[in-house]
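Have a look at this one before I ask anything.
One protein chain is absent from this view; the other protein chains keep their places.
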Amino acid sequence: MDNSVSSQDSLVSVRNLSFSRGNQKIFDNISLDFQRGKITAIMGPSGTGKTTLLKLIGGQLFPDKGTITVDGQNVHNLRRTELYNLRKRLGMLFQSGALLTDMNVFDNVAFPLREHTHLPESMIRTLVLMKLQAVGLRGARKLMPNELSGGMSRRVALARAIALDPMMILYDEPFTGQDPISMGVLVHLIKSLNSTLGLTSIIVSHDVHDTSAIADYIYVLSGGKIVGEGTPKEIQESDSEWVQQFMTGAADGPVHFHYPAKDYVDDLMSSGKRY
Amino acid sequence: MIQFIQNLGRNTCISFNKLGRSTYFLLQTMSGMFSVLGRPRLLLNQMYSVGVLSFLIITISGLFVGMVLGLQGFYTLSDFGAEETLGVMVAASLVRELGPVVSALLFAGRAGSALTAEIGLMKATEQLSGMEMMAVDPIKRIITPRFLAGLISMPILAALFSAVGIIGGQMIGCGLLGVDEGAYWSQMQANIDFQDDIINGVIKSIVFGFVTSWIALFEGYDAIPTSEGVSRATTRTVVNSAFSILGLDFILTALMFGDN
Partner (left out) sequence: MQHTSTQDTLVGLFVASGIVGLFFLAMQVSNLTSFVDEDSYTVTARFDNSGGLKIKSPVSAAGVKVGKVSSIYLDPKTYQSVVQLSINSKFNTLPDDTTASIFTAGLLGEQYVNLEPGGSDVYLQKNGKIEITQSAIILEKVIGQFLFKSAEEKK
């Protein structure tokens, strides 16, 4: 692996990670580094295990082999309270937003503050309004999650993720299913949060264009392996077939369009079977 | 044949696995008790959705069951010229059996299924996972208050069911069919024992509340996080609760009322 970027500078480092679900090998001995204060992107076709990687980093899943260190602590050796203390310093933005559906926007953003601090309600109000202002939804504080559009939900979730002023935010496919405008808003938000709050960000995405625009470093995952890594520029110029297929969106290449199956003609001719 | 034995073996393994997981879940839930008592607001909100919202269905059903008991009991007892014991019959049936059992069955249908669906959907929409990532234990924050609310609400609901039913029986028996009101109450008081009948009935309802809440919350927490998975979990809650309530009722009755 390319460790020349000096790993003491990395906030998260993944070493020789292997993970499988049942018989399905999702990661096969991979190592990655996420630099402090930088935006690092993990890209790859859907189903490669990008979400799984974030859950491993957050300590929700356990690796079969290998270690994950976050800020010098081995995530999977921590005791429960230590893990929870670590998580308080991580913000995670779920693919769906994962807002609590029985609370309005204000209470959702206030949730981590109320759970983890003993601040007076007036202070909580100020903090929540500041966070909502940062994502442009101060006016939407009374809405319930089912009254929000997809883009708004993610922005509320983002406001909630930064409520405790974390050192790092993990974004799970923040751009998927967004219209160009809310996509632009999110890209801008992520970038400005990163620079103004001095955050470290990990973005999981398969959106080539927008991710390249904000990421400092990109890993391309496929089939449980890292098939390419580098700055957006290096990735774009990479001569790896895998990377090229992914970046240009070619239907067939090293990553097959078809799910593994027997020969097409044979399959059609073998009548009499139900499936 | 081999297939059958294999299936049997696999299903046994799955059942034991589920039993183990649900026991672990229960222990985790109970370990959160103290932190919930420190946050009465959480409990209060759940008392509303678990208890208050079941109030109407329980009291109305209790009234009707009591009225039917009054009617049926009167016709049976009047054949033996023993109408005065109508109060005893109505009260004993309600306090010992129907109060705890029927209100627990209604509770499983009304509150239990709602709990399973709620928790299952929270799981499906990653709310539980999200909470974990915010360093909030979803069992302590979400499950334990609901469990406690079920545990407290069930005896209240069962007592209301019995009380309203006894009044319903009196309305029909004394108001409509002419049983002497004094006899209705005094025979009842002479024959219903506080320790043996009332307290045992309350114990039953606490056991049923415990089991129903446990099943409902575990099925939700353990549901496959899809809409189909949640709907199946909801069905399982109602079916498994009903079986457990009736089975436990038999065991408890044998233990409590067996020796006299």
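Just so it is clear, A and B label the chains in written order, and each chain counts residues from 1 on its own.
Heads up, the rule we're going with is that a residue touches a chain if its C-beta (ideal position, glycine included) is under 8 Å from a C-beta of that chain, and two chains touch if they have at least 3 such contacts.
Keep in mind the model is a prediction, meaning the values are calculated, not measured.
Only one of the listed residues, B:Thr29, B:Ser61, B:Ser93 or B:Ser162, touches the absent chain: B:Ser162.
Screening B:Leu37, B:Leu176, B:Ala190 or B:Val239 against the full complex identifies B:Ala190 as the residue touching the chain left out.
If you put the hidden chain back, the residue from B:Val65, B:Ala91 or B:Ala233 that touches it is B:Ala91. The chain omitted from view is touched by exactly one of B:Leu44, B:Ile60, B:Leu176 or B:Val239, namely B:Leu44. Taking the complete complex into account, residues 41, 44-45, 47-48, 51-52, 55, 80-82, 91, 95, 152-153, 155-157, 159-160, 162-164, 166, 185, 188-194, 197-198, 201-202, 260 of chain B touch the chain not shown.
Basically, only the chains that are shown with their structure count from here on.
A separation of 43 Å divides the Cα centre of chain A from that of chain B. On chain A, the positions that touch chain B within their shared complex are 55, 58, 60, 84-85, 87-88, 90, 92, 94-96, 98-101, 111-112, 115-116, 160. Contacts from chain B toward chain A in the complex involve residues 121-122, 125-127, 129-137, 141.
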